[in-house]
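For reference, the structure discussed in these notes is given below.
The complex appears here minus one protein chain, its other protein chains still in place.
Chain nomenclature is as follows: A and B, assigned in order of appearance, with residue numbering initiated at 1 for each chain independently.
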Amino acid sequence: MDAFVLQMLNGLDKGGAYALIALGLTLIFGTLGVVNFAHGALFMLGAFCAVTIQKLLTLSKKVKDESITFFDAYKEIPYLETWFGDTGLVIIDYAVPISLLAAIPIMLIIGLIMERGLIRFFYNRSHAEQILVTFGLAIVLQELVKAIYGANPIPTPAPEVVAGSADLGILFGVPGTIVYPYWRLIYLFFSLAVIGGVFAFLQFTTFGMVVRAGMQDRETVGLLGIHVERRFTIVFGIAAVVAGLAGVMYTPILPPDYHIGMEFLVLSFVVVVVGGMGSLPGAVLAGFLLGILQSFASMNEVKSIIPGIDQIIIYLIAVIVLQVRPRGLLGRKGVMEG
Amino acid sequence: MAAAPTSAFGTSRRSDLIFLVLFAAAVLTAPLWASLIGAGYPDLLQKWAIYGLFAIGFNILFGLTGYLSFGHAAFLGVGSYTAVWSFKLLGMNVLPAVFFAMITAAVFALAIGYISLRRSGIYFSILTLAFAQMSYNLAYSVLTPITNGETGLTVLPSDPRILEQLAGVRDTVSTPTTSLFGLEMTGYPGFYFCAVVLIIGFFVAMKIARSPFGTMLKAIKSNQTRMNYTGFNTRPYTLAAFIISGMYAGLAGALLASTDPLAGAERMQWTASGEVVLMTILGGAGTLLGPVLGAAVIKYFENIFSAFNDQVLMEMFNWLPETLQEAAVAVAGLFVGEGWHLTLGVVFMLIVIFLPGGIMEGIRRVQKLFRRSDGASRTDTASESA
Partner (left out) sequence: MTVFDKGVSRRSLMKGGVALTAGLAAPHFFTKSAYAYLNEPTGGTVTLGFNVPQTGAYADEGADELRAYQLAVKHINGEGDGGMLNTFSSKALKGNGILGKKVEYVTGDTQTKSDAARASAKRMIEKDGVVMVTGGSSSGVAIAVQSLCQEAGIIFMAGLTHSNDTTGKDRRANGFRHFFNAYQSGAALAPVLEANYGKDRKAYHLTADYTWGWTQEESIADATEALGWQTVEKVRTPLGAGDFSQYITPVLNSGADVLILNHYGKDMVNSLTQAVQFGLRDKQVNGKDFAIVVPLYSRLMAQGAGENVKGIFGSTNWHWSLSDAGSQAFVKSFGAEYGFPPSQAAHTCYVQALLYADAAERAGTFAPCELGKALEGFEFDGMGNGPTLYRAEDHQCFKKVLVVKGKDNPSSQFDLLEVVQEVPREQVTYDANIPQFAGSLGSCNNGA
């Protein structure tokens, strides 16, 4: 029972991460018709927003460490600590939530630059070329990050107050058995909130209505005299923000390194395809489904029956789903089949 | 997509023959001219030939039919494993290894192709990716008894090698080396063996492209829906192309194992599949020569650019004043040595943005430029990529 609940939570948590990235990919694909292989890189850039903010907050005065004699070693005392004392330390402790706020404008700008500077020239080119140019961009972005921050993961812990675990067992009357980290619970609620927010935005605003209409039939909306392109540029920005926020929020769970985006890229494409290209609900559904199945496949009980199943479960599900439902779970006909 | 190759393949037999002879000459003389650019050593030459072959095969699927496989490395890996097992069980001769590798790759391609080709577009790409990733993950971990996992499958003196046992020539002391009836497959002989196979592979690809079968594939690329509407079943054709292409990959894998008897799981990872896509596009998809050029460029980057360290750079820039020299080294260092991935990414973006037809389109443009300046009015009929 407790094992089941815990794996369910793990699955939802993972699913939330997958769904967030897949959602952005689908937004871009559905509106702009662009297959964005640089989406993983946006996730990575988001994570490195957090790293950068943390570095800025911990900018330090270097004091020579006399205890180490054989090379110049320094003790680092952050300026914030020297200036504000304990308040400064609290600010540093909250680096990740602060980054969350900072990442919104930063990622929006990065998204807009990317769209205006590169992506828009590829609207009318083949999907293969879109994949290739964005893949090239992803490599360039990650190599630049590596040149600045190195290849080693960088620890970016969550604030002290949420560093521990919550005892969810109390809710079920079995205290102590279902313990789950606060940050992962926060991540789950955060991803649900962002997903809900994006859906509400598309559903209930005029802007969203136009975007949805554009996803259905771009030309007609254009004919109505609505400037679709500008709105789509903004959609790209929003997708970049969503990916970036997912990245920031993920840093306490997974210390980021320059390659983190590529690792999510393949997975998120599988998620998008399983959900059905161009379908937002499909992306979310597939994200959670794959996350949950992956968690359960890793249980020792399952692995003892089918060894190695946890290694391939995602891909296996993708193959099965695409055999049964040719366009993924909720995909439409004719999208990305050419 | 890169240029429709329609005009490319409608040329005469005579020019085909000249083209093939020139290609063969260029390949076989590679040890001479490659040393001018620091690439004249057996291993890189072998890699050029092998990955050229891999890319030619990939291009039969992607260039002709437009199906973008993201899992072709799986066949390369399967080919390598089969070849090494052939060395271990049968003997160190490369011919049975090559033969069995192609057969196994064909069987895998049949199975994977049969399922994947039921879908098209990105659905197809993801299916092939999924199969390749499953192969990689399993080969790295639970299939270790067959693949020797992380360490890779190698030949050992104690292997059975039945054929050699029967002939009474099995040496159980020293590590056996691959051979072609006694000719060792390392160093330059290995390269010439690969080169000959490459030329044959090139010839076969040329024949396929010129054949009615090839025309059919191109028709599928330009409009599959219409072909289906006319009541024509395209699946057998695409499947055949997929299998042929998989066999090329298996052959390339066997050659990798022949020149260096080790097969590792990384060969099947999605990045390896991505690499052959990059090679093909970089050179020019749909052209005959393009994929070979693309493969050569990428392998050159990987082996030569990555080896430029600060010491080498300092020597390169030592004609500059000291401060400038250091600055130049610092800037250049970003792009070579440990930064060679960055260069690759930049080059790749530039090519896709400005030269969608890859290197072949670049060559064609330069050619055009010269013709115009010559004042020649000859039209560009025989263009390789259109």
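Everything that follows uses one rule, which is that a residue touches a chain if its C-beta (ideal position, glycine included) is under 8 Å from a C-beta of that chain, and two chains touch if they have at least 3 such contacts.
Given the structure is predicted, the values throughout are model-derived calculations rather than measurements.
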item: Missing chain: touched chains present in the view; value: A, B
item: Contact residue for the chain not shown (choose from A:Gln7, A:Ser99, A:Thr233 or A:Ser279); value: A:Gln7
item: Touching residue (missing chain; options A:Ala163, A:Ala193, A:Met209 or A:Ile320); value: A:Ala163
item: Which of B:Gly201, B:Gly264, B:Gly286 or B:Gly357 contacts the chain that the document leaves out; value: B:Gly264
item: Omitted-chain contact residue, chosen from B:Ile243, B:Leu289, B:Val329 or B:Ile351; value: B:Leu289
item: Missing-chain contacts mapped onto subunit B; value: 11, 15-16, 18-19, 21-22, 25, 28-33, 38, 40-44, 47, 137, 140-142, 144, 148-152, 154, 157, 173-175, 177, 186-189, 192, 256, 260, 262, 264, 266-267, 289, 302-304, 306-307, 309, 311, 337-338, 340-341, 363-364, 367, 380, 382-384
item: Absent chain, residues of subunit A that touch it; value: 2-3, 6-7, 9-11, 13-14, 17, 65, 67-68, 70-76, 146, 150-155, 157, 163-165, 177, 179-181, 183-184, 252-255, 257, 259, 263, 294-295, 298-300, 303, 308, 310-311
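In this section, only the chains that are shown with their structure count from here on.
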item: Centre distance in Å when subunit A and subunit B are each reduced to the mean of their C-alpha atoms; value: 34
item: Contact set on subunit B toward subunit A in their complex; value: 1, 68, 115, 118-123, 126-127, 129-131, 133-134, 137-138, 141-143, 270, 274, 277-278, 281, 334, 339, 341-342, 344-346, 348-349, 352-353, 356
item: Subunit A residues touching subunit B - in the complex, by the definition given at the top; value: 35, 118, 121, 125-129, 131-133, 135-140, 143-144, 147, 266, 269-270, 273, 277, 307-308, 311-312, 315-316, 318-319, 322-323, 326-328, 336-338
